[in-house]
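The other protein chains are all here in position, but one chain of the complex has been omitted.
Letters are used for the chains, namely A, B, C, D and E, taken in the order the chains are written, and counting of residues starts over at 1 for each.
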Amino acid sequence: MKPTPNTQHKTGPLLAFGAHPDDVEFGCGGVVARETHGGRPAHLVICSRGDSGTRGTPAQRVAEGKKSAALLGASVEFIQLDGDAKLEVRAAHTMKLAGIIRRVRPAIVLAPTLVENQHPDHARLGQLVRDACRLARYGGMKELRRAPPWAVEQLMYYAVTPEAEPVNVTPVFIDVSAPEILAAWTAAMEAHGSQAATRNYVELQLVRARLRGLRAGIGHAMALFPNDPLVLESLAQAGRGARQF
Amino acid sequence: MKPTPNTQHKTGPLLAFGAHPDDVEFGCGGVVARETHGGRPAHLVICSRGDSGTRGTPAQRVAEGKKSAALLGASVEFIQLDGDAKLEVRAAHTMKLAGIIRRVRPAIVLAPTLVENQHPDHARLGQLVRDACRLARYGGMKELRRAPPWAVEQLMYYAVTPEAEPVNVTPVFIDVSAPEILAAWTAAMEAHGSQAATRNYVELQLVRARLRGLRAGIGHAMALFPNDPLVLESLAQAGRGARQF
Amino acid sequence: MKPTPNTQHKTGPLLAFGAHPDDVEFGCGGVVARETHGGRPAHLVICSRGDSGTRGTPAQRVAEGKKSAALLGASVEFIQLDGDAKLEVRAAHTMKLAGIIRRVRPAIVLAPTLVENQHPDHARLGQLVRDACRLARYGGMKELRRAPPWAVEQLMYYAVTPEAEPVNVTPVFIDVSAPEILAAWTAAMEAHGSQAATRNYVELQLVRARLRGLRAGIGHAMALFPNDPLVLESLAQAGRGARQF
Amino acid sequence: MKPTPNTQHKTGPLLAFGAHPDDVEFGCGGVVARETHGGRPAHLVICSRGDSGTRGTPAQRVAEGKKSAALLGASVEFIQLDGDAKLEVRAAHTMKLAGIIRRVRPAIVLAPTLVENQHPDHARLGQLVRDACRLARYGGMKELRRAPPWAVEQLMYYAVTPEAEPVNVTPVFIDVSAPEILAAWTAAMEAHGSQAATRNYVELQLVRARLRGLRAGIGHAMALFPNDPLVLESLAQAGRGARQF
Amino acid sequence: MKPTPNTQHKTGPLLAFGAHPDDVEFGCGGVVARETHGGRPAHLVICSRGDSGTRGTPAQRVAEGKKSAALLGASVEFIQLDGDAKLEVRAAHTMKLAGIIRRVRPAIVLAPTLVENQHPDHARLGQLVRDACRLARYGGMKELRRAPPWAVEQLMYYAVTPEAEPVNVTPVFIDVSAPEILAAWTAAMEAHGSQAATRNYVELQLVRARLRGLRAGIGHAMALFPNDPLVLESLAQAGRGARQF
Partner (left out) sequence: MKPTPNTQHKTGPLLAFGAHPDDVEFGCGGVVARETHGGRPAHLVICSRGDSGTRGTPAQRVAEGKKSAALLGASVEFIQLDGDAKLEVRAAHTMKLAGIIRRVRPAIVLAPTLVENQHPDHARLGQLVRDACRLARYGGMKELRRAPPWAVEQLMYYAVTPEAEPVNVTPVFIDVSAPEILAAWTAAMEAHGSQAATRNYVELQLVRARLRGLRAGIGHAMALFPNDPLVLESLAQAGRGARQF
């Protein structure tokens, strides 16, 4: 019988995947800021340069992504899969993402939710990341032999828009109401000037977080949707339930 | 804006409700043992004397309940609602349970799940407890004015049998594999000698916990089903995800 | 074969039930205002005087309820069922509500959603109203013979809080962003001075409506959850789908 | 803040996609007839020539499809994706369908439901169409630059068979019981002589529509499943609820 | 370890509960006829005399119920709970039904589904019967001591209308297309002359059964919704899956 799980998840790196240059910021930027402010390293992997969006050139968008990652206290890299709005679910992509997971060795991975009624790249990236987390720990994968197997401790999903929130998963709410967290997150969203200017996107996200905060009796909160039940050493770890009204 | 939630839930009392003298032991006894071994006070409220069961007199069953509570390190009281197998959802019962919540002032409340396809008393008690947690914090309840309002931090449900596990709630798994916890829990179940002897009940529960433990890569684990999203200060609190195969 | 349904629903009265003096205002006040501004008569039936709330005397709360109904352009009556926080699902209550439906002869009925994880009176009132809509049209009910049977055209539910929104029903969004509607609704909520002052309730509702408005590409919108599929004469009636991002 | 949505959906074209030559007719033919009889232009896009079916040559089936579209008052075109029973979810297909949407500029799009337990081409075409509706309105898609972006007002799904009806979406029922509509629809189904003769298909569809009509208290009705909540200007638009028994 | 379950369910009595004099006939009459034609005894328990319906006096309806039971080859008794349209979920009712179960000692019990959006008596009777099946086998119930405990082998639900069909339970389809079965069932429905004449009810049920038959490739079929997984000795027992198109 194995010993009780270790506590690597308490300080190990956070790895967040985004389909487009601003998805992480809009979908879970407050959480990333909360973790980096608490001392956890964070790395973002952006899987397109957003070249199909209505506004912003690829170069602009990459520059915005780099600026905003810095504001969140995270490192960032851009990779190319099938291109913006063209992502397909392919084993080769899973393998590529699994290789990144082995390299970064994260405790926690964040990815877009699997809800299909959203930008098609989002749900597909979510699927690829979920599968990549499994493949990363299988010992016999020839394609991945450059780095040793790695088992992440948590895979959680973020919803870029309200429609993308799964209804049959109980979320966890992360408190992002500390002023410095809220400021960093807002600045990171606003760094995507080509997107944010025209689309009420920043307001949408702040309103969502305020609504969750009001439910929980705090300032602002963001929801994450765990892929698996949480294993807790005791109820002391379970936190408080969100209900105020 | 309110400050971040306090940490009363880390050490405050646990209050577990059971419809019959052995429900808490069979449904979440390992969790109660885990918490009392960690220093948290626990109190059990049993809402019938089990007088409709196939075996055991009410007096026997109360004696068994007291013995088993002691083995779990918990105090216990027996109350009378409508009688075993006769529980109805009535406002007067809710009020009675809310009064107990105000008196005990628990951080965490446990109750049977709301899944209806189980012993009818179980789901109904779950409903009564859920509603009682709300009423306990409303300031204007005349019936409750003997004690000041009290807001519990967490309400979680336990499933007495596998059929009683809700399918659209993400559970948390509590590690109960430490030898002293497992021993206390098993002894508490076996203390219900009138029930356990004939019904494979102890095996059922140990097998369930072992199956969850195998999933999570530990020895034994018990599932609890939160009534509300968990509010976490950061991901360091979120623990590990349960997935081993 | 019957002719195509008539259009009574286009102008017939709206009847909204609330469990407490402020539920209608907070849960669907914008919709009521929208309808009365369009010329539809509206009547509110409040099923307690809110005497168990933390703040406000029953007399105060009734006065607030009357003032706020007037601000919404609706008439209002207060009835007594089991009292605030004590509502039970009883046939006699259903009968009472069915009698009101026969008297008011509404085209559209609004009631709190059936989601159980909210104030217990809300979901129970929702159940009673749903059943009352059926009983109102059964010809043989002796208890109801004072008035002829009446079949409502639509039964829709409103969610007082976000947790009360059902997840497996597709809502309709009602546009409440016209300035006069928004002003009337806000004033009606603020009329409940005993409640609103301390609990962020007005902000919660405006934030919810703004979030829905942002999704739909308009200012503010409120969701209603239909009890039955909508029968449309053609797709011209179906409106626009809500999706902006 | 944008003005209230315009009413383009009231008269703009209907665009219906089918995986095989008879899917639109059997799955939503009555609705197409209802709309064209009301003066709305309708265009059908058929994505295979049905060459894997048990009966009928591709040439026969195309001829049948043309005849039946004419009976519905719609124009029709046949495109080739991967071939009958071989459809895959590929970005290139999405792009192709998005190009058609930009060209046709429909108010309303109909596609097969996303329920997977049906002919594999159906659910996959549903996914492709859903994604195509999004891509059609993104400004930066190089592949689509031949035509300006276009945002459809409604995307709704039709179920070719009862098993294909999604269970967690509230449908809208469209009244198709006017004699001329019912006759046009029946004739359109019967135009697929190679299919209908042997498979009780026409009866299946008429029975389904009669069952829905009986529920709604009218003659015959067909269900459509909206992709998004309906945004209504007021409840006058919401129609009547379907419930007769 | 117990031996493999016996085969009492193959020939033991069928006990069907109905809330009103015609519910069994309309909701599962074809199944009752199928079983009695195969030699299984069947007994119907009707829990009101239908005195709140729009048409038919209680005496008429009881007479119709007796005639129709005879046509189905079943015995019938009428009991009184709270009266038509007034049924409440009370422990005393459960006890009464459990007493009947102990007296009749059925292998199979049929009851209306638990779906709440139907006539309120239907879902409530379903709950009472489900609970009664449990209580019937508990040895310690003083109220039931007149007869020894009895464990039914199967509890299945029938849906009086399409809206009453649960969506998350896999039904079994019973073939009722043999001419003598179909004739007996139709005659039994038509025996409720006070109801059937005005309400398209007979057509509704035949259309539903024909739709299921078309799906399954047979004439007519009725769906039953099992309360628990079926325990099969081997796959030879599992029958055929329903899918024809």
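Everything that follows uses one rule, which is that contacts are C-beta pairs under 8 Å (C-beta built on N, C-alpha and C of every residue); 3 or more make two chains touch, one makes a residue touch a chain.
Small disclaimer: the values here were computed from a predicted structure and weren't measured.
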Touching partners, among the displayed chains, of the absent chain: A, B, D, E
Given E:D22, E:D131, E:D175 or E:E190, the one touching the chain that is not displayed: E:D175
Absent chain, residues of chain B that touch it: 160-163, 167-168, 199-201, 203-204, 207-208, 210-211, 214-215, 243, 245
Residues of chain D in contact with the chain not shown: 51-55, 82, 84-89, 116-117, 119-120, 163
Residues belonging to chain A that touch the chain removed from view: 89-91, 94-95, 114, 127, 130-131, 134-135, 138-142, 149, 227-228
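The rule is short, and it goes like this: only the chains that are shown with their structure count from here on.
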Common touching chains of chain E and chain D: C
Numbering shared by both copies at the chain C-chain B contact, with half separating same from different: different
Identity of the chain that, by mean CA position, is farthest from chain A: E
Interchain centroid distance [CA atoms averaged], chain C/chain D, Å: 34
Approximate Å spacing (C-alpha centroids) for the pair chain A, chain E: 51
Residues of chain C touching at least two other chains: 89, 163, 167-168, 227-228, 243
Touching chain combinations (by label order): A-B, A-C, A-D, B-C, B-E, C-D, C-E, D-E
